[in-house]
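The structure under discussion appears below in the form of structure tokens.
In this view, the complex is presented without one of its protein chains, the others remaining in place.
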Amino acid sequence: MFWQQESECMDRKELEQLQLERLESTLNRVYLNVPFYLKKFDEMGFNPDDLSSLDDLGKLPFTAKSDLRENYPYGLFAFPLREVVRVHASSGTTGVSTVVGYTRNDIKTWSNLVGRVLTAGGVTADDVVQISFNYGLFTGAFGLHYGAERVGASVIPMSSGNTKRQIKIMQDFKTTALVSTPSYAMLIADTIREMNIDPNSLSLKWGLFGAEPWSDSMRRELEQKLMIKATDNYGLSEVMGPGVAGECLHQNGLHISEDHFLVEVIDPETLQPVKLGEVGEMVITTLTKEAFPMIRYRTRDLTRLMPETCPCGRTLRRMSRVMGRTDDMLIIRGVNVFPSQIEAVLFDVEGTEPHYQIVIDRKGALDDATVLVEASEKIFFDEMKKQKELIDTIKKRMASELGIAVEVKLVEKKTIERFEGKAKRVIDNRKL
Amino acid sequence: MIVPDIMPLLEVNNIGKRFGGLQAVKDVSFSVQRGTIKAVIGPNGAGKTTLFNLVSGFLPSDTGTITFRDTAIHGKEPHQIAGLGLSRTFQHIRLFSHMTALENVMVGRHVKGRAGFLAGMLGLPGTRREDQAHRDRALEVMDLLGIAAFADTDATSLSYGQQRVVELARALATEPAMLLLDEPAAGLNMRETADMAKLIMKIRDRGITVLIVEHDMSLVMNISDEIVVLSYGEKIADDMPLAVQQNPHVIRVYLGEDDA
Partner (left out) sequence: MLRVHNLSAGYGSLHVLRRLSLHVKPGEIVTIIGANGAGKSTLLRTITGLLRASSGEVLFKGEDIQRIPPEQVVFRGCSLVPEGRQVFAAMPVRENLLLGAYVQHKRGKRDEVAHDLDRVFGLFPVLRQREHQLAGTLSGGEQQMLAIGRALMARPTLIMLDEPSMGLAPLIVKDIFHIIAKIRDEGCTVLLVEQNARSALKIANRGYVLETGRIILEGDAGDLLANREIQRAYLGKDLDGENK
């Protein structure tokens, strides 16, 4: 039920004391050992000796992805390489990748935190865990691998790809837990169906999915198709990798390991904290990382904190599943809209993973948004009335969920252009 | 005749000091080359302060010799040693209240002045010009250390970190050949400690030799050319910082036995 019960169910007041202690020592350490932070703190006029409570966190500078790039490869390490036992890197979608490192203690902590996530998601020492993340520089596979070993499960380091072979292994090795991205799990699920394999004949019980945003509707579909209980988990290599937060079996928000990460939610425009419970950009400060501490890292991920207590008994606060990224946030008629929200509505209405495109124009002073949806083939054989009904349903749902009116058009399958298999989600024709 | 600069500025030979049953310093020898920074470190009770007091003449030694600028200074009084160009600061700040920072620095000049500081303060005739020269020199030193702006501020209203620099300035105002610094970073915050390190290196770069006792290793390891390590009154290492850091005996003395 719990991996580290004492920590996961800690009294909130004790937790705050621990966070303050760890924040103090982290700040002192980065100030002493990382010239980048020394310089930044000095520029802000901040001295670690001035920290008097967790509320002072706001006095500290933010760290951005660009800071990691500018200090490529090892500039932000707080330890000499001799003490670093592992190096990971994130793929650089915009050029230079970012490099992170781990000491022996970091690996141990990381394994335990992933252990928490796995345990919360149902995994025990009796499980056979198939890791279908790509092994390599990416933190996902190794993070979950070490965590699963730590928990004592039998780990199959499968890596991703070769879906039919994945399924064969799943059958032969009696895999009970699948660890992957939700989209890859969906591909596996669909392939199982195509191969006419009865999901009941599999031993699968648990699905632990992460590394990309997904919706509740997608969860339901995965749970049905694979006959599993599916939970979401969150992490990013800049602060550690997977294991930062994970859902328990109540499937209502991800418990953040707050004894190791201090989380703030800020308004990405004003950079001020939002009210507790409101949506904003998540900012993370590591509290125990040795080799690669991070101070106020701007994740660009949008979420909200859920202050209510969870029936599972964990006192660690939850975050809602990631709702999108600040860098793909659209502002349509002054309203913040995320492609993921549109995706969730379509998913709900259509019942399958949608292919869609959002086209935004400006007519006069007003933004005009149109959502193109690839409809399933059968709908085009249906009468016009049914098509109209579908469009109306989508429009209504969009209006209520997003707070703006959008135009909806059905288009034929495979007419929306795709890049490397992924649809281009947004076409913004506004000249702003 | 020019004396070649190969003789160490300070040479300590087999020096020892006993307090009752405690051998505080035992048979310690080391030398300090001109224009270098040498540090003395060691765990609590290792004898650092005693050694410092022996060198500066605040304590008489039981055994051994100390040579400064080719002159034997063991057995000499502190003011005699200071007069030879060896100036020291103290662990606890000793500034005069009701005096400006500049006046405090000028106190350091009195070992130099013939008419004497008191005469200058009283404005006695014939001392004015000398007083002006002292003032100029003191200001120069303060300027070098970046505290000239506080010259007319009451010393006790300065921040702790600034007071430390005033003390340093006072020692420097005596125009010494060598400075003995007793824990110059004590009580400073991290930024002030880093600034202090820069000042000490600046002083060294002016050709003034420095002997320093300090706990703060971020300072010691950064600025020292050589380090003497004491443990229970005995010298256990005398080497460059990197070698000292890697010396197993030093590590054991600081962190404890590996197999205890």
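So that you can tell them apart, the chains are marked A and B in the order they are listed, and the count of residues begins at 1 in each.
We adopt the following convention: a residue touches a chain if its C-beta (ideal position, glycine included) is under 8 Å from a C-beta of that chain, and two chains touch if they have at least 3 such contacts.
Computed from a predicted model, the values in this text were never measured in an experiment.
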item: Among shown chains, those touching the left-out chain; value: A, B
item: Sole residue of A:Arg12, A:Lys39, A:Lys59 or A:Lys108 that reaches the chain not shown, by the stated touch rule; value: A:Lys108
item: Touching the absent chain when the full complex is considered, from A:Glu290, A:Glu343 or A:Glu374; value: A:Glu290
item: Touching residues (missing chain, whole complex) on subunit B; value: 43-45, 92-93, 160, 163, 183, 185-187, 189-190, 193, 215-218, 220-222, 241-242, 244-246, 250-251, 254-258, 260
item: Contact footprint on subunit A, counting only the chain that is left out; value: 14, 17-18, 20-22, 24-25, 28-29, 32-33, 48-53, 74, 77, 79-83, 103-105, 108-109, 288, 290
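Simple rule for what comes next: only the chains that are shown with their structure count from here on.
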item: Residue ranges of subunit B touching subunit A (in the complex, touch as defined); value: 189-191, 218
item: Contact footprint of subunit B on subunit A as seen in their complex; value: 28, 31-32, 42, 47-49
